[in-house]
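A single protein chain has been removed from this complex, and every other one stays in its place.
== chain A ==
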Amino acid sequence: MSEGISQPDKPETLEGESRDLFSKFDDLIAMREGLLASGQEDPFNLVMEKVLSPTRAICNGRDTILLGTYNYMGMTFDPDVVEAGKQALEDFGSGTTGSRVLNGTYQGHKECEDALREFYAMDHAMVFSTGYQANLGIISTIAGKGDYIVLDIDSHASIWDGCAMGKAEVVPFKHNDLEAMEKRLRRIPEGAGKLVVLEGVYSMLGDIAPLKEMVAVAKKYGAMVLVDEAHSMGFIGEHGRGVCEQAGVIDDVDFIIGTFSKSVGTVGGFCVSNHPKFEILRLVCRPYVFTASLPPSVVATAATSIRKLMHGSNKRAHLWENSKRLHGGLKDLGFELGTEEPQSAIVAVIMPDLERGAAMWEALLKEGLYVNLARPPATPANMTLLRCSLCAEHSEEEVETILGMFKRAGKAVGII
C-alpha cells in the first residue's frame, strides 16, 4: 500500500481555467482543501524541527512523542551507528557519485552486504539505494512478459510498481486468503514462470501473513517465492530475520526483500537469496544499475546497525511488551483495532471516517503525540487509520502516557 501523498505547496486552481495534464488531480486537490479549510493542521506536511531521540522530536513547535516512524529498534541514535557514519563520512566523503556497477562500489558497500549475508545466513545479498527500488528492481527483472505473478491485494506500492514494470501477468488474491491464492496458482497455464509475492507484516493493519501454509502451497505449484520483510526485520523471529523465520520457512523462500529505513534506522533496500545464479541480477536489474549507490556514511551506519541487531534479543522482548501493552490498552479504552491480537510492532486504530480520523490525528498532535494518518485510497477497504508503530526505546511509562493521550483525544473527538 502506498503512503499518504503530500503536496507541500498548496496548488491554486483558478475558476474557468482550461483543462491540462493536472486536471486529473482536481478531486484530490478539492478533498485536501476541504480538510484544511476545517481548520486542520496539515497531516501530510508536518515538519520535525528537532529530533531529540528515536522516540521524541519537536514537531510544529511542540515536544512530541513519536509513535509513527517505523523506527522499531531505535537504532537512529545508537552511538556506535552514529560513530560509524561519521568515520565513513570522514574517510570516504559525502557520496559515491556513481552506480554500483561503475565507480559506486566502495569497501563499505561490500561490508554492508557481508553483514546482511551473515544476518540472514544466506549466500547472496544485494544492496539497493532504497527499499522501493529493491522491490521494483527484483520483481520487474525476474518476472517478465509471459510469466505470472500471484500477489496479495494489499501489497505495498513498490511491489505493484515492480509488477507493472516487468510486464508479467498480474494475478492478485484476497488479503491473506490461502484458498484464493491456491486457486489462482492452480489455473496458471502449464510451463509458465510463476512468482508468488507476499509480505511478512502488512503495514496498514499490522497483521502477519500465514507464511507457513502459503509458502508450502507456492512450492507445491512450483512457484518461486519472494517475501517482503520490511516491517519485521530486526524484531520478529529468534534472530530478527522476520516472519519467515518465525514460521520456520526461511529455507523455502527464494528471495527476501528488506529495507534499511525501518529497524536498521537509515535508508536503503536489499534482497537476500540462496539462488545459485543470483549475482547475475547485478548486471540486468535496471533500478540497481541506473542509479547512484548509497553514500559511504549510509552503508557504514547500516552495516553497524545490522550487526548490532543480530544481538538485539533484549530489545526485541521489550518491543513485544510495548506492542502488547499498547494494543491491550487501546482495546480496553474502546478503540477498534486492525487486529484482534498484537501481531507486530504496528497497532492500527480504525477511525469511523476521514473527518473524525483527521480530527483525532490533530487532537493527538496537540497532546504531543505523532502517529501516521493513513487514508483512502492507500488503505484496504477505504478505511481511515491512525497507525501506531512502536519502538524498542519507548519506555513503559511512555506507553502509559500515550494511552492517556489517546483516552483524552478520543473522548474530545467523540470516538470513544
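Methods note: a residue touches a chain if its C-beta (ideal position, glycine included) is under 8 Å from a C-beta of that chain, and two chains touch if they have at least 3 such contacts; residues count from 1.
Going forward, contacts and distances are computed from a predicted model.
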UniProt names the one chain left off this complex as which of "TRAP transporter small permease protein", "Acyl carrier protein", "ATP synthase gamma chain" or "Carbon starvation protein"?
-> "Acyl carrier protein"
Looking at A:Ala180, A:Ala216 or A:Met310, which residue reaches the missing chain?
-> A:Ala180
Looking beyond the chains shown, say which of A:Val82, A:Val101 or A:Ile153 touches the absent one.
-> A:Ile153
Can you work out which residue in A:Val171, A:Val289, A:Met310 or A:Leu403 touches the chain that's missing from view?
-> A:Val171
Interface residues of chain A (partner: the chain not displayed) = 148, 153, 167, 169-174, 180, 183-184, 187-188, 377, 380-382
